[in-house]
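Some notes on the structure that comes next.
For this depiction, one protein chain was excluded, whereas all remaining protein chains were kept in their positions.
A and B label the chains in the order they appear, each numbered from 1.
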Amino acid sequence: MTSIRSKNFFKTYIATTDHRTIGIQYLVLALISVAIGTLLSLLMRIHLVWPTWPLSHPILPEDYLAIVTIHGTIMLFFVLTTAPQAGFGNLILPAQIGARSMAFPVLNASSFWLTATALLILLSSTFVPGGAAISGWTAYPPLSAVPGAGPGQGLGMDLWLVSIALFAIATTASSINTLTTIIRNRCHGMTWERLPLTVWGWFTAAILSLIAFSVVLAAILLLLCDRHAGTSFFVPNGDLVSGVIHHGGDGSPLLWLHLFWFFGHPEVYIAILPGLGLTSMLLANFSHRKVFAYRTMITTTLLIGFLGILLWGHHMFVAGLNPFVSSAFSISTTAIALPASAKVLSWLATIWRSKPQYTTAMLFSLGFVSLFVTGGLTGPILAQPILDEYLHNTFFVVAHFHLIMAMAGVFALYAATYYWFPLITATTKHPGRLMSEPLGHLHFWLTLIGAYAVFLPMHLTGLAGEPRHYAQLTGIPGPGGSLSPTGLLLAQTIPLNLHITYAAIFLATAQLLFLFNLFRSLRKGQFATSNPWRATTLEWHPAMNPFPPIPASDIPVITVHRAPCHYESTANGDTSLPQWTSDPVSQISIEDTTNAKPE
Amino acid sequence: MPAIITPNKTDQERKRRLEDHDGGSGRRPPTDKRTGGGGDGDNWNDRSHGRRGPYERLHRYRMGIFFALASDLMFFVAIVSTFFVNQSASHLNVYNHFVDTWVPTVIPPILWLNTVVLLISSGTIEMARRTMFHETDVMDEWLGLGKPITRRALPWLSATIVLGFLFLAGQWIAWRQLASQHVFFRTNQSSHFFYLITGVHAVHLFIGIAALIAAFTGLYVSRQLENRQILVDSTAWYWHAMGLLWLFLFTLLAFFQ
Partner (left out) sequence: MPLACKTRPANNSALLLAPWFLPADASSHGPALDHQLLLNLWIALSLLALAHLILLAGLVARRRAEATNLWRIEYLPLIALATLFTTLTIKAERLWAATRYTGASLTALQIEVTGVQFAWYFRYPGPDAAFGITRPQLVAPGEGNPLGLDPTDPNSADDQVTSELVIPANREVDLRLNAQDVIHGLSIPELRLKQNAVPGQTIHIHFTPTTPGTYAILCTQLCGLGHYRMNATLRILPPDQFTAWLASKQKAATP
């Protein structure tokens, strides 16, 4: 223990350009963020049903909105964009393509530190006068464009914008790194069609990041000009906010919506694409099957990415779009349900009658399928403008995106953690450790039950009309107070909301099990063999994980011979054919057509 | 805390070997056009990581620059679409009269001169870039016969730096001229865009000039020919892209207001 904390500690763990260490840095950042985000979500839930708690210092409406905003921002950006893409991307991606390092190590480290700075700025915004931003993660102007529009729209909003801008730059840099690594650093024989689907997920997500994040960066620049330099890109002429009339040009608030959602929609796919890839690989790995329709899986990944750029308008059906435009966006949105369904079908076919091995990682992948279907099926409902007219900005939407993004995304992260834990913990001194499987099983079941218990009822409160971003559901001081029709409408949802809150507390508490398992296994976990899951992808190649340690001069030439997830059934069970082993016992139809074309 | 992170000494050693493409079989002449490492069967000769072609690193950096430029393109696309949206915006005043407040900013004529300067600088940097790969000179350097490449590239590079500063000075003069006509950033919608677009582009050029200066120093300091090639090559592509971008932005400002 003391040997690690040598004088090189700083160089080894902080100022490092080693991609694995950077990956772990990202994961630690995401873990801190997720803890904050979860605590905030509990505060929200508690405040919604027990508005006077805690009695000594009640949560004011602006506090509630600040909490929602920070919860959404932290969870979406600092957890679900960083952990799968940058965290596991750094930790696993180079190994999976047989590369020794990322393409630009220094850039990689700078991306991380920029991300960390962005997180610090976001968190610091809660302490400034006026409070943190309260505009939600979408920050619609003119509310966000006029510093005088209420609490949180002053310095807090500026810090929020700066934080997201830095995050955008960091993510762009990190995506450049990912893309270049995938394209140029693959080892011999790693053709495009043999790339694991996880890599395809990272690849597509990186392309989306490249396209989307620079747009939001531009939008933020314009918004900051509106706030401080007297322009009016997003503020219309004659706008009267807090008694001050705006005399500028003819800005358009809808323009922000377009720019933001052009970014925002791809952003949610960035969050889920690595998870889609990982699920495909894990399902195949643990059922010892090929991924069903591998090429179709690659195509659908790219299609989801491509279509994901074209349908931002489905967030704006009732925001003032031309109704014809709404129709067009509705059609492109429905179109994306097809590649998504193709993925579901392929997953089902992969595990169909396979008697899989139920490791915790496999369970979380199965849970991912379930949650992706449940959350995804409400997508095409929301995609119909006439229905969205009723459902927009109700808790039905909240239920949709928590199931498909928050919960499915989190399940992918858990699957990744349980699966790759040996690679995280391996050192030169000892091989990697495994997380406790019994605890993992328990954690899985509690989380699955919790996820459904929290987010299924939200559909119902949404259908009953509960809107998002409401700081209070009872005792509304509007005209007529809680006896007004609005008050009654909202009060009706209280019983169900009470249930949701209990379930949320249960769900969050169940995560302590994970933390316990994680920290315990770091020290005490069982040692793993070099390929504990009999996986076929390169990150499990003995030379790719650092155990047993190999002198640098003895690094073997890694050559890839086949697509991932090839298994062979023999009389005594089945054997895995890792991508790197050269000669399968019986040369089963391994497509070798793309290999070794001379230039 | 348990040791969860690998000490990366070995990794660093690996990396150095990778960067030097010195696999014990001697260095490869840096004009070899073959590259490796890209999977897809283009790993000529089945060589391991440490022994890849000399252009491996160059192409990696070039690709990184191209991706960065692609994302930068989207940045400008967003700003230009805002330009068009704002330009076509109007409102009805209280008397239901149609009001279009867009007053086109007349661009200062010096911009034409600046454009020409920037185009010439693109030519000079391209000359510098090409000399970096001049086959006989490269071989000379490889054989240890002085630094002919640096000698030939330096004038072109210096010319580019001078032209770059000239362009920025020209932009500054254009801003001064507009300001003397009382057209400031805040003045009207069109002037917001004029200053914003030229300003953001100027920031990009500052980055470009920083890269040029880095390349300039690199030419003096670096012994590794490959490093020098990468520095100049990447900077050159970036600079070209900024020139091209300026052509678009200038056309927009000059003819589409």
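We take it that contacts are C-beta pairs under 8 Å (C-beta built on N, C-alpha and C of every residue); 3 or more make two chains touch, one makes a residue touch a chain.
In this text the structure is predicted, and so the values were computed from the model without any measurement.
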Selected residue (touches chain absent from view) among A:Ile32, A:Ile46 or A:Leu254: A:Leu254
Residue, one of A:Ser341, A:Thr428, A:Asn531 or A:Thr581, that touches the chain absent here: A:Ser341
Chain not shown: contacting residue from A:Leu366, A:Leu448 or A:Ile500: A:Leu366
Residue of A:Gly37, A:Gly98 or A:Pro236 touching the missing chain in the full complex: A:Pro236
From A:Ser110, A:Ser124 or A:Asn393, residue that would touch the chain that is not displayed: A:Asn393
Residues in chain A touching the chain absent from view: 60-62, 65, 134-136, 140-143, 146, 149-153, 235-242, 245, 250-254, 289-290, 292-293, 296, 318-320, 323-324, 326-327, 330-331, 334, 337-338, 341-342, 344-346, 348-356, 366, 369-370, 373-374, 377-378, 380-381, 383-387, 389-390, 392-394, 460, 463-465, 467-472, 476-480, 483-489, 492-493, 495-496, 569
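Rule of thumb we're sticking to: only the chains that are shown with their structure count from here on.
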Chain centre separation (chain A, chain B; CA means) in Å: 32
Footprint of chain A on chain B - complex, ascending: 1-8, 10-15, 17-18, 34, 37-44, 46-50, 56, 59-60, 63-64, 67-68, 70-72, 74-79, 81-82, 85-86, 89-91, 99, 101-102, 185-186, 188-189, 192, 196, 200
Chain A residues touching chain B - in the complex, by the definition given at the top: 1, 4, 12-13, 16, 18, 20-21, 24, 97, 99-101, 103-105, 107, 172-173, 175-177, 179-180, 183-192, 210-215, 217-219, 221-222, 225, 229-233, 236-238, 248-252, 255, 259, 262, 424-429, 522-523, 546, 549-552, 555-560, 594-599
